[in-house]
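One protein chain is absent from this view; the other protein chains keep their places.
Take a look at subunit A:
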């Protein structure tokens, strides 16, 4: 441990383990070359954790991949050096690289579902690096050490798992296997490329904790690449913010979050729903899109989107320079113990300017300004009056049969929705939150009429939908519309936008041709797209623009209710903010009601009036958003709130958080009684025998289904 503690900057600065110097990477495809990295320089001392953060396409993953020479086809290092342990990996031969890969540098990738070989056993895959890099190690010994490694990454029953294949494990367990594979040779450096992005909140937390612990035990350095500011805030010592193939800002983590200097970093923070002053506030957005990088932009790359840009910014490129403020004591070598030390040092960090803080901006955020909050526009404060009940679900059940084919017997049922009752009022946003597999999407599909419930009723505007005739049902469809996570996949790629938007009108027989055209033009105006978009195809639009199209398509028939299923989950923070603002604005203008489904607690908190929390097919808690977030009554809700990565290094270290443990059980065999009991710290015998009744111990309207609801109101969470 001792050698991991403090490493002094200054004359005694340890030699960097990894030193990336002026790295240039081009990605050539058939018709164009993208200058993915354009002069990236980063240093990493032994044992240090560096976070690389940025939006998609900024070059963070390319930086990580180029260290191991794993660039995608067409990718080449066109300039610069990557010094690792005295070797220039950028110029290294294939055998030299192979010797480093998996041996002194381990790598973990994003998607544990696809990054393991489906036809090889776990044991063979974990033992593989040992057999490659440890000369003379026998198969038997390699397997023994692989099993030991699996135990170390918290795999239950490692001996049996060795013989399993990847598909037999859950996503979280597979990522543990991937980590075991990367660490089995005890590397000096671990590169983790979005290691938790494909995972649920609770699994994400467990994996990040695991990486933290292993890093300390094995004393390795780490590069953590992520788009998630919450992840980066709590897990690294130093952060590099990348934009358009360059490092825009680099600092120790607390310094960056407390005092961002680059205008891009500032804007990125401001776009976070967590940073919005209150519900109902407009989120700060960054207009426009990042440059395409097929031609090198002149001047500052952020200038076209920056509200502080001047002529100088557009003509000259700012260099990454050390912050000129009087620096007190250099401390960027702080290593390893950052999360623990963060609590005590948080105040100090705010008081004294962080050192080793570099940024490339001509007009940085001045010192002394309160960051972030200032950028947020004041709330328009239009508390919508709660209207009459529009949608009412009563004991809704949906089960899917489990069978192996036409000749196979039915082997059971998956209980996707296990008796959910709720009501949504006209004009409000009902936020449904839960982890994957909790049934929130199925619930949304039932509400939209895409699935028939197995039992229970859906009442819309006072009418029971099961009683509708075929024609009535068709007519009713227009009143509830869906918005999807992936709008590209939800639109016919061979139809032009105009046709896509007109199609619902044609199906429902609304208006004449001219009227339909007028209506689609108005819709495009409303969602902020040019009218000329009607002649283009969906693939010609960016992710954010497609979500605008998705919203326009949902609104074509002027529905009362829009079911939005993870509409912003695939978007970058700045674009997410645009879409959330747009949804809010249209809600005000058109009196829309939203059923907003998401796994993201911060997004739900920002947008929703009422919140429902689902776990394994059950609604465990529901109520007004502020109340649910401030005084969660169900242990699951509280666990979720404690698990979330808050994008603030100072807040995260605040003691008594109790993150959720374990994994969600299978919906094919849900636990008896309370479905959460297997992971609940308060579970007693009654929880296994009796389904918990719904009660309102806190306030009317704040419902909880728990035998032992949390009594003591706790301090408002930082989310």
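Note that in this section a contact is a pair of C-beta atoms (placed from the backbone, for glycine too) under 8 Å apart; a residue touches a chain by one contact, two chains touch by 3 or more; residues count from 1.
Here, contacts and distances are computed from a predicted model.
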{"item": "Listed names \"Ferrous iron transport protein A\", \"NAD(P)H-quinone oxidoreductase chain 4\", \"ABC transporter permease\" or \"Spore germination protein B1\", with the criterion being the UniProt name of the chain not displayed", "value": "\"ABC transporter permease\""}
{"item": "Which residue of A:111, A:486 or A:503 touches the chain not shown here", "value": "A:111"}
{"item": "Residue among A:37, A:162, A:181 or A:443 that touches the chain left out of view", "value": "A:181"}
{"item": "Which residue of A:98, A:436, A:569 or A:666 touches the chain not shown here", "value": "A:98"}
{"item": "From A:17, A:37, A:52 or A:68, residue that would touch the chain that is not displayed", "value": "A:68"}
{"item": "For subunit A, residues in touch with the removed chain", "value": "68, 70, 94-95, 97-103, 106-107, 109, 111, 114-120, 128-129, 132-133, 165, 167-168, 178, 181-182, 404, 407-408"}
